[in-house]
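Let me begin by handing over the structure; questions about it come next.
With one protein chain withheld, the remaining protein chains of the complex are depicted in position.
Going by the order they are written in, the chains are A and B; count residues from 1 in each one.
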Amino acid sequence: MPELLYREALNQALREEMRRDPRIFLMGEEVGFYNGAFKVSKGLLDEFGVRRVIDTPITEAGFTGVGIGAALVGLRPIIEMMTFNFAILALDQIVNNAVKIRYMSGGQLAVPIVIRGPGGPSRQLGAQHSQSLESLFCHIAGLSVVAPATPRDAKGLLKSAIRQNNPIIFIEGQELYSTKGDVPDGDYTIPIGRAEIKREGTDVTVIAWSKMLLLALRAAEQLARDGISAEVIDLRTLKPVDYDTLLGSVRKTGRAVIVEEGWEFCGLGAQIATDLYRRAFDAFDAPVERVTGYDVPMPYARHLEQQALPTAERVIEAVKKTLYR
Amino acid sequence: MSPAELLELYRQMLLIRRFEEKCAEMYALAKIGGFCHLYIGEEAVAVGAIAALRPDDYVLSAYRDHGHCLAKGSDPKRVMAELFGKQTGLCKGKGGSMHLYDIERRFMGGYAIVGGHIALAAGVAFGLTYQQQDQVVLCFFGEGAVPTGVFHEAMNIAALWKLPVLFLCENNRYGMGTPVERASAIYDIAQTAHAYNMGHSTIDGMDVLAVRDAVGRIVTEMRLTPRPYFLEARTYRFMGHSMSDPAHGHYRTKAEIDEHKKRDPILLFGQQLISRGVAGADQLKAIDAAMQTVVQEAVDFADQSPPTAPDELLTDVLAP
Partner (left out) sequence: MAIRVVMPKLSDTMTEGVVIQWHKHEGDRVESGDTLAEIETDKAVMDLEAFGSGTLRKILVPDQSTVPAGQLIAVIAAPDEDITPLLAEAGKAPQPTAQPTTPPSATPTPKPRGPTAQPPSDLATKPPAVEVKASPLARRMAEEAGLDLAMITPTGPGGRVVKEDVEQALAARKAAPAAAVPAYEARPMSQIRKTIARKMIQSKAPVPHFYVTNEIDMERALTMKAELADRQAPIKVTITDMIVRALAITLTRFSQFNASFQDDAIRYHQSIHIGVAGLIVPVIRDCQRKGLIQIAEEARLLFERAKTRRLQPDEYTGATFSLSNLGMEDVEHFSAIITPPEAAVLAIGKIAQRPVVVDGRVAVRRRMMTTISCDHRVVDGLQAAKFLQALKHELEEPTGLLLP
């Protein structure tokens, strides 16, 4: 299996899907001539031309709305947010149009649109450019949210996202673009709504997604040295959550730690914890622990930033707490 | 303008230039992190425009804000310390390159969401009018912000309510890798002001005196009769969009940059000063040397300052 960068895997998915279906187009800031702010769309303009790889002005609300409109007449837009920080400007289009039109029209219309781009804090980008907004999108009825952590999942999930028929938020890890992993050749998909056990274990279930998966795996590695066997689950799809996989694991281990890079309050982890309690209350030997970013805007200074974000040490500490050690 | 005033403009432009060259160096040494957008090539706009303001007038900028902040009189030491993420920085290291604030000098911040701060500028102007103050607001932004929705909403409100705000578009021809003609339906950006029945003009942003004169006239008028104005300054950035972006690549050639460098605002103004007999070459060199010293002192100060205390992470979230 060839080893690819995360961004290359995404690029393959875009390319293969655009070859497969001429209704698909890619639109966003700097996606064409510039080859993408993060080079995910590299070479696509050359292959598909300006009709299908479309540079836009800095107008997130505008071009997202244009994408939704195009979807109403049968196209399958992929809208790139240069980063998800700017998707906030398109929130009205996403919340009030994309996810509502099918319902408001009583099922007459569908909006098959993928809104994708990098998300999550990155290094020293400061308060406006460094944040995890996935929980915000998870809250919105009718929206699916995907956040792959590995190149293989990135490609397979992006293909599934493109092929399904509803608005979907596809959050790529800004800090994951240069990570490497095995990616199967050619066409394959990974189903939306399916988590994956990335490391098996018996003592505690660690639930993470996107960049936090790598952190969780690192923590699990260290915990193994202390004789603690952590099962690490990559959520992959944040909404809908794959509770079957989570519950299966939690019933086995009796403990759970949820790692999330975003803010604690109203974070996705809170929802998951509640659902696990509700559905497997007597499986738990200890309260679910959450490791999250602090409830503050992201500071610029590196050392403050590191403090604001989850670390492997904090994950280990949380795991030990659930084990009463 | 007196020779001293002219030399002061020159000094400020050189300060910004040397300061930012140092920033590039410090970025390479990883003393500065994150996104860092340099202003090199555009100094005449900030220096000329701010020189025409009173110290108590307000300024807002986007993320390419080192020059505006320094021109408004902020201490280079504290600006550098901010870029280093130190306790002594303007914002205690919490803001960083894109978010400088120096409220004492009425520098109301750098903002990193394109277009977002334009409405804030109108809001500050509204607040001043509301309190019957006679200050004006100067808002810098790139031509990349002109297509954004918030720009148009703010323009309309400012015109409708006659707010004393000068919208100063620094048209450096590119928003990242997108030339203005591929981002805006109107090439002549200043024309957008027509839609809002707003006074407007276009000036040479490489000529510090032209900028100063234009802004001086506009602001004097504005103080008498409050209403907004749209000024487009044609300029050019010599560096990449940010430190992580090459100066030239897909979207422009090295030859194009070299062509523009012939109109380097500092070079042009220096020649003017000499030809007008305001200063000799030696004198200008001395200013340069002095600025290099100032910048080195700023670096030393930043280097020696303590990192921001860890418990600062949780402070300043809410006002008491």
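As a working rule, a contact is a pair of C-beta atoms (placed from the backbone, for glycine too) under 8 Å apart; a residue touches a chain by one contact, two chains touch by 3 or more.
As the structure is a prediction and not an experimental result, all values here were calculated from the model.
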Missing chain: touched chains present in the view: A
Touch criterion as defined above, residue of A:254, A:267 or A:293 at the omitted chain: A:254
Where the missing chain touches subunit A, by residue: 254, 281-286, 324
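The working rule: only the chains that are shown with their structure count from here on.
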Centroid distance [mean C-alpha coordinates] between subunit B and subunit A, Å: 36
Residues of subunit B touching subunit A in the complex: 33-35, 82, 85-86, 91, 93-99, 111-115, 144-145, 147-149, 175-178, 182-184, 250-251, 307-308, 310, 312-314, 317
For the subunit A and subunit B complex, residues of the former touching the latter: 29-30, 33-35, 37, 55, 57-59, 61-62, 85-86, 89, 123-129, 294-297, 299-304, 307-308
